[in-house]
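See structure below.
Excluded from the complex is one protein chain; the other protein chains are retained at their positions.
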Amino acid sequence: MKEKLLDIQNLTIHYITEDGTVKAVNGIDIQLNSGETLGLVGETGAGKTTTALGIMRLVPNPPGKIMGGRIIFEGKDLLELSEEEMRKIRGNKISMIFQDPMTSLNPVMTVGEQIAEVIQIHQKLNDKEALEKAKEMLELVGIPGVRHSNYPHEFSGGMKQRVVIAIALACNPQLLIADEPTTALDVTIQAQVLEMMKKLKEEFNTAMILITHDLGVVAEVCDKVAIMYAGEIIEYASIEDLYNNPKHPYTIGLFGSIPNIEEDVERLNPIKGLMPDPTNLPSGCPFHPRCPKAKDICKEQVPATTDLGNGHKVRCLIYQGLVEA
Amino acid sequence: GEPDTLIVAQGADARSLDPHATNDQPSSRVMKQIYNTLVVMDENMNIVPGLATDWQQIDELTWEFTLRQGVKFHNGEELKASDVKFTLDRMVASGQVAHIVSFIESVEAPEDYKVIINLKEPFAPILAHLAHTAASILNEKAVTEAGDDYGTKPVGTGPFKFVSWQSGDRITLEAFEDHFAGAPKVKRVVFRNITEGTNRTIALETGEVDIAYDIEPIDKRKVIDHPDLNLIEEPSLSMAYIGFNMNREPFNIKEVRQAINYAINRQDIIDAVLYGAGQIGTSPIAPQVFGFNPNIKESEYNVEKAKELLKQAGFENGFKTTIWTNDNPVRIQIATIVQSQLRDVGIDVTIETLEWGAYLDRTARGEHDMFILGWVTVTGDADYGLYALYHSTQKGGAGNRTFFENSRVDEILDQARVSIDFEERERLYHEAQEIIVEEAPAAILYYSTQNVGLNKQVQGFKLHPAGHHSLFGVSK
Amino acid sequence: MAEKLLEVKNLKKYFKVKNGLLHAVDDVNFFINKGETLGVVGESGCGKSTTGRVVLRLLEATDGEILFEGNDIRKYNRRQLRNLRKEMQIIFQDPFASLNPRMTVSEIIAEPLIIHKLVKNKTELDQRVSELMETVGLAERLYNSYPHELDGGRRQRIGIARALAVNPKFIVCDEPVSALDVSIQAQILNLMQDLQEEFGLTYMFITHDLSVVKHISDNIMVMYLGQVVELTSSKELFKNPLHPYTQALLSAIPVPSLTRKRERIILKGEISSPINPEPGCRFAKRCNYATDRCFKENPELRDVGNGHFIACHLVK
Amino acid sequence: MNNVVVKTPNTGISPKQKTKKRSLWAEVVRRMVKNKMAMLGLAIILILVLLAVFAEVIAPYEEVAIKQNLSNRLQGPSREHWLGTDEFGRDIFARLIHGARVSLQVGIVAVGIAIFIGGSLGAIAGYYGGRVDNIIMRAMDIFLAIPSILLAIAIVSALGSSLFNLMLAVGISSVPSYARIVRASVLSIREQEFVEAAKAIGANDFTIILKHIIPNSLAPVIVQGTLGVAGAILSTAGLSFIGLGIQPPAPEWGSMLSGGRAYLRDAWHVTTFPGLTIMITILALNLLGDGLRDALDPKLKQ
């Protein structure tokens, strides 16, 4: 049996701004076992990054605030740890890779220093040893160790992203959160980086949450998928179940929106309408204004999570039997 | 300050310590300590021996001076007649101060201690002019050695010798033990430059300086009331006036000029601007000056009379004009008050403040209507005070900025200049003053007093009417 | 056969930069038929946008010919160029930066109409702007809104409406959907296809998303470091990619499907600098099959049959 | 066959019934209103402006602000003279509110002059670039190296010291900084895609500069301008200090401040009230300028 590494229960995060409260994450549940990869998919503003920052307890405050829920990691609720305890976990047991490699590295520190820093914080090593280890990490991600004294601007985008990965993996974390790690990269480079991440993850048996809006990337890398819409996880399933048998109308719509390279379609079949205003979410099911199957009841009743078996969960009134498919 | 050091604050830094390079008050005040002149005008305006022990007029055009023997320069050289000749020749050739000795034809040094000065024409106030700090005697060798840099390497015979000069901040002098009249009472004198008047008083109060020149009128009370401080106040040789451009309408009309004279309340100005530190002006030269006419009456403040005079001149409803001043705060204040007073007789005055260079330049060219200036008769002789201001040859830049022209005044001034008869001169100058006051090319405002604030520890300080006070006898 | 609307011959655009000449577009040849779409793909910095801009004469080419309806527009004078602006338009990638933030939706759409005096009076202008908004699916109530009040999809529709305002024949679309979410992207792609059908538009469609380009294009041009490496019909390219770079590119696309896991070709290294490029095939350094010849000789773009153009020494 | 005309049914809705056109500035104003500090600044400025406007009603110029009363000099604050009297016995409060006219005017006009000259030069340099840019900017460097007091003296002594010349003197010395700001912002706007878009639809240089570049480069200028008014008032005070300020007896804060410095110890109110007034005004302008900067900052705009 795989052990449960991360168990997020009912996590809710809001941004309280002058223009209103942004309900970025609304009561989500996520379970993840060691060595497993979860794909967190959703369009802009769905709350993916906020979820990740919530796990790291790095939601910018103000304006962000974790309103409730639990994040149980290795049996402890992260939300109850002191800042100092949490700091010891960050970069050590849980690492995070951010979206944009161009801006994720400190421009005035050498890459070697930046890798060595995380090592030194979490392991009792002296400067020299830490630097040695940093060079090893660079080699591991395919950059010659001698380039440790280079500054970020002397690297290309792909190499920078690898440095970021090296930092994230330097302390063999149990959990790696990768927030759109390849969106800023070109396809061929993206392929290189994804390949490498897969390899390293297997090597270290790291669990991973991969945030993306690219269903293609998910198909390549993930074991499980969570689809987010307006701060909620509206469908949660193993990769096979989701791709072969998507249930939620939004998920189905998402697949219909992507031009598929494998097959020819004359016309795409997009979801109509736009993402809702996060400060003013629709009542009932947040997707109802765009849903082709919506009925009046969708405006009022908030769907509950329905387990369709095999861990395939969906939040839609259809599967509660309240609306016909 | 330290016990042996006398610290003196004045409002500006010296420009140069070469007497022939400059003629400004702050520099003179320092040079007075470093140099001596042939003859000296003492605090009571009497000519007394300086480096010359004796002098006599051989004929109308020849003066002979006998030098004091054994006088040492700061560089160890001994004073010789050749130094005097060198000095006066250099002075005559200088751009800046030649006009003070413009009467000199030539200088001879027939013996080591004998100097003969030949004049171009008879010149009565010669001794007063030779007592001017600009006529300080220099050492030929020192000047030649220093070349163009002499202004920062002065060598004199005075009681203090030059030590250092931190430009803009201070000049340090040191007692000259070999001074012919004995060593001064303090070891060191420091002239500090404290521009702001308020700060000079503050520095005096806090004991940062021992002597502060030119205490602001408003601060005088503070010095007087302060237990550790004294204020000395005495008349000076300076006179402030408002000039009229007589080349311009309506100031070519005598009644207008007189009317303005009546319309100005001088006492108000003295009270408001000088806090009483002045005396109502009657004649263009101060009372201490030789030739002053004490019989001239104070110009009375009489608005009605002023209005009547204006009416006579055809300006019943007044007129519009301007008054110029430079950016000197006292003059600006005077202008403001005069503006207000003239309004009472219907004259609408606009004040224009000009920057000093422009002010001199444009008043010399006669572009002004009214202007405010002052005059210090440093030599203490009426010639210096009247000739430049009222002789028709001096119109414009030379000093006569009212463009006053009166043949009788010209005649008198020329005559008094060459006369050697004291009484005759006095009589002539009295007459000139009467004419000038009657013609009213200017409204004489006041004779200001000068003041010095000093710490009570300071002993033996005497004010000199010309403003450059000797520190020789001062102790602390 | 279809007639060529645009033909580009030996087009070059070099930029003077600090340490040399940047060969942004280096000897590019292609053509687009009337009513068709040419997809242009390639990695960042390979010169896609520059090609598009040079074709519109927003940038002056360094060398080469641009034939539009048979006339070399590089020789056009100011007046002719102004008229050309009515024939050719552009839609930009960034729907925020390409709209003046201080102008309302209607002002932005009206500007070309006013400049080219396409309307006679204010009423006609209002009406025409309303029509255009309707055409691209912008609600009437947004007439006086500012771009920043709108989301990316709507903003992009403004850009499209502005381009359509002058009734152009040809539109360069510089990554018009890259900044948009997938669901919105699909809406815009559909709109563009509809407009093409309705008005017989010709597109040059620049993107780096191969799925998108496949979906929308008739022909596809693959660029690498300022040069065209492969140019053929969309079907042919995906069925039979010949250039090693194209092959790698196609294999690298993540496909949202579990059915067919393809073998990936992972390239070594990264795109090299376009500044003062060395002679030889620009792709040689990353190519798994490169020979000595590839490092010495620049391969020509040639037809290997069936209108399939390719620049590679290895393909016979 | 290519000349298509888009045909769509007339919807019948006239544009006038559509959402009202709100200016972008409305957004800025909305954000400004939320900024308490900026509103405080604005309130202070408004009060000053009102006092200046109604100065004549509150205290007649000739009677109270100009007329001397030498027997009533340097009186401290009292019921009769709220802020005391000056060295000529004039009411300081009256002079301050009348001075507000002059001082605010000097500040605003001087900045206006600087923005006009500097802005035009900067826009030309930024838009055309190359040699034009080089020449203009080197000239600005030269200008920057010349002490502003020298310029002020040159202007005052060449043209005389009138109120306008004072404004000119203060304004001209800040021309280079506006030229720089405008140039920098034009340089970045020039590269924006909407300028290219305008070119693509056939707009000429003039239209582009006027319609697209200038409106978008205004924000930093406006901010700098608000702060510049404060700077100009301080410069005027500085010029008054060295005697180049406004001509007496006209009240102006800078000359009131520096003129009273001799009485600082005996009649503190003579300098302190003008000093405080200047301080509060500048503070208010700075608050306002900061608020504007925040409100106009595109980065805060989401």
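As written, the chains take the letters A, B, C and D, and residue 1 is the first residue of each chain.
Here, contacts are C-beta pairs under 8 Å (C-beta built on N, C-alpha and C of every residue); 3 or more make two chains touch, one makes a residue touch a chain.
Just so we're on the same page, contacts and distances are computed from a predicted model.
Hidden chain, UniProt protein name from the list "Dihydroorotate dehydrogenase electron transfer subunit", "Cytochrome c oxidase subunit 2", "Nitrogenase molybdenum-iron protein beta chain" or "Nickel import system permease protein NikB": "Nickel import system permease protein NikB". Note on the chain not shown: across the whole complex it touches A, B, D.
Check B:Thr5, B:Thr53, B:Thr66 or B:Gln96 against the missing chain and you find that the one touching it is B:Gln96.
The hidden chain makes contact, of the residues B:Asp83, B:Glu140, B:Glu174 or B:Glu355, with B:Glu355.
Among the residues D:Ile58, D:Ile117, D:Ala139 or D:Ala184, only D:Ala139 touches the chain that is left out of the figure. For the chain missing from the display, the contacting residue among A:Lys48, A:Arg90, A:His148 or A:His248 is A:Arg90, taking the whole complex into account.
Within subunit B, the residues in touch with the undisplayed chain are 13, 15-16, 18, 21-24, 95-96, 98-99, 102, 148-149, 151-152, 166-170, 192-196, 198-199, 202-203, 205-206, 208, 355-362, 364, 373, 375, 388, 394, 396-399. What subunit D contributes to its contact with the hidden chain is residues 37, 138-139, 141-143, 145-147, 149-151, 153-154, 157-158, 230, 234, 237-238, 241-242, 257-258, 261, 264-265, 271, 275, 278-280, 282-283, 286-287, 290. In the full complex, subunit A touches the hidden chain at residues 56, 58, 62, 83, 87-92, 95-96, 98-100, 103-109, 117-118, 121-122, 151, 153-154, 164, 167.
Following the convention adopted for this analysis, only the chains that are shown with their structure count from here on.
Chain centres defined as mean CA positions place D nearest to the mean of all protein CA atoms.
Most remote chain with respect to subunit D, judged by CA-atom centres, is A. Mean C-alpha position of subunit B lies 87 Å from that of subunit C. If each chain is reduced to the centroid of its CA atoms, subunit A and subunit C end up 32 Å from each other.
Taking each chain's centre as the mean of its C-alpha atoms, subunit C lies 47 Å from subunit D. Multi-chain contact residues, meaning those touching two or more other chains, do not occur anywhere in subunit B. Residue positions of subunit A with contacts to 2 or more other chains are absent.
Taken as a contact graph, the chains are arranged in an open line, each linked only to its neighbours along the path. Contact between chains, using the touch rule, shows up for A-C, B-D, C-D. Across the complex, subunit A meets subunit C through its residues 43-44, 156, 158-159, 186-192, 194-195, 213-220, 239-240, 243-244, 253-262, 265, 267-272, 274-275. Contact residues of subunit D toward subunit C in the complex are 1-8, 10-11, 13-15, 18-22, 24, 27, 192-194, 196-203, 207, 211-212, 215-216, 298, 301. The touching residues of subunit C, counted against subunit A in their complex, run 43-44, 151, 153-154, 181-187, 189-190, 193, 208, 210-212, 214-216, 238, 248-260, 264, 266-267, 270-271.
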